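Report on the structure given below.
Only one protein chain is missing; all other protein chains are in place.
Moving on to subunit A:
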Amino acid sequence: MSSATPRINFKYLSQFEGKTVRIAGKVGEKQGNNVILHTTDNGQVIVDRSQNLKKSYETNNVEVLGVWKNNQLSELTFFNLSDNFDFDTYNQMIDLSMEHKEIFM
């Protein structure tokens, strides 16, 4: 039985090498098939969209679900977030859930 895909932010990425994760952030610059995602804790993640090019981000804030490998997040799917998404509260939630892993993961 697989467990839920963990929600993380930039600083926890190193713990999830090779794993599928969800990261939320502000959509930044486009570079070919890649997009820069500005995470809730002010990190920058390169998202490789080549597997999911058919769908476009509809909002400025998204949550990307993908595999973190070789310093890139290979996107499998994404979720649109509202423009007034509260990143600060969301970030605190990530920190709490990492602190209490046994409940969330």
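Brief remarks follow.
Please note the rule applied: a residue touches a chain if its C-beta (ideal position, glycine included) is under 8 Å from a C-beta of that chain, and two chains touch if they have at least 3 such contacts; residues count from 1.
The rule we apply is simple: contacts and distances are computed from a predicted model.
Hidden chain, UniProt protein name from the list "ALA-interacting subunit", "Proteasome subunit beta", "Signal peptidase complex subunit 2" or "Replication protein A subunit": "Replication protein A subunit". Within the whole complex, the absent chain has one touching residue among A:14, A:56 or A:89, and that is A:89. Along subunit A, the points of touch with the absent chain fall at residues 86, 89, 92-93, 96.
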